[in-house]
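Next up is a structure, given as structure tokens.
With one protein chain withheld, the remaining protein chains of the complex are depicted in position.
This part shows chain A:
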Amino acid sequence: MVSRTFRTRAMAATVAALALGLAACGSSGSGDSSTDAASGGGDSGDLITVGFSQVGAESGWRAANTKSIQDTLTKDNGFDLKFSDAQQKQENQIQAIRSYIAQGVDYIAFSPVVESGWDAVLEEAKQANIPVILTDRAVDSEDTSLYKTFIGSDFVEEGKRIGEWVSDNLGTEPINVVELQGTTGSAPAIDRKQGFEDATKGNPNVKIIASQTGNFTRAEGKTVMEGFLQAYPDIDVVYAHNDDMGLGAIEAIEAAGKVPGKDIKIVSIDGVKDGMTALSEGKINYIVECNPLLGPDLADIIKTLQSGGTVEPRIVTHDDAFDQAAATAALPTRQY
């Protein structure tokens, strides 16, 4: 039996700890963990105030994307960046954007978590005369006047380039392809599937025998690939919608006693460091990059708008593509 005083004290301590924990949850949940909350308002000297709401920190790609933006929109370059992480929740992003509007920032930029449901908050930004720039992912608003431009990779094009490479290099004989899809319903998953199918349609040798979601994660990529290996003994090529799922597939293929990159070829999209390393080691055969370094382009767009210029409503970033030799050459100087 614990004495009563101890129990009371323990209770008080726990309640205090709980309160702290909840307070911490509250602040992170609000989605507005601005790095520079002190200087509210857009008139902080000659600096251009930019509010940026990031999706989260779910992958190596995203981390590189965040770093590029934080490293480019610096005070030295004439920007005052207010950065917030939405932890993959739309309500956090909407809240962050509202707080940017309230603070009266000069520009708002964000990577929408999902495609739909942005009309109301973007309308508010428009009323407040704050230009909005979309990065990396699009919104499905019909009213394109709600944002100035959408800068990011063309996901359909990425899928198409993978498809063309497979068709040209491997499709000279009949091949069976299995596809590891991204998160069901997300724009990259839909578009990358579409692009690949478009590109391989004309080649009767390329046959997609199975397609399942691996949710863009390594663990699920591996689980699904294990199932594929059981169900289909004659897989020639794995098409993974991102590197992480491709890396998971490598593990599954090795566990099945086959050699990834030789017995079963792997192609994927992203070009993150682990993926590029596997490519240079010969375990992946081809990667189309999805460039996360959007910072410099974003800075250019804002500067152009600031000086009264206009920008294209859709700006496609430059994506490279790598085979094994190119990956080995590029790896030492890669930034992410």
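Some notes on this structure:
The rule we apply is simple: a residue touches a chain if its C-beta (ideal position, glycine included) is under 8 Å from a C-beta of that chain, and two chains touch if they have at least 3 such contacts; residues count from 1.
Going forward, contacts and distances are computed from a predicted model.
Not shown: a single chain whose UniProt protein name, out of "ATP-binding cassette domain-containing protein", "Sugar ABC transporter permease", "Hydrogenase 4 subunit F" or "L-lactate dehydrogenase complex protein LldG", is "Sugar ABC transporter permease". Considering the full assembly, A:Thr223 is the residue among A:Thr223, A:Thr304 or A:Thr328 that touches the omitted chain. The chain that is not drawn here is touched, among residues A:Asp119, A:Asp154 or A:Glu251, by A:Glu251. Across the interface with the omitted chain, chain A contributes residues 2, 7, 10-11, 14, 18, 21, 24-25, 28, 56-60, 63, 181, 184, 210-213, 215, 217-220, 222-224, 226-228, 230-233, 244, 247-248, 251, 254-257, 274.
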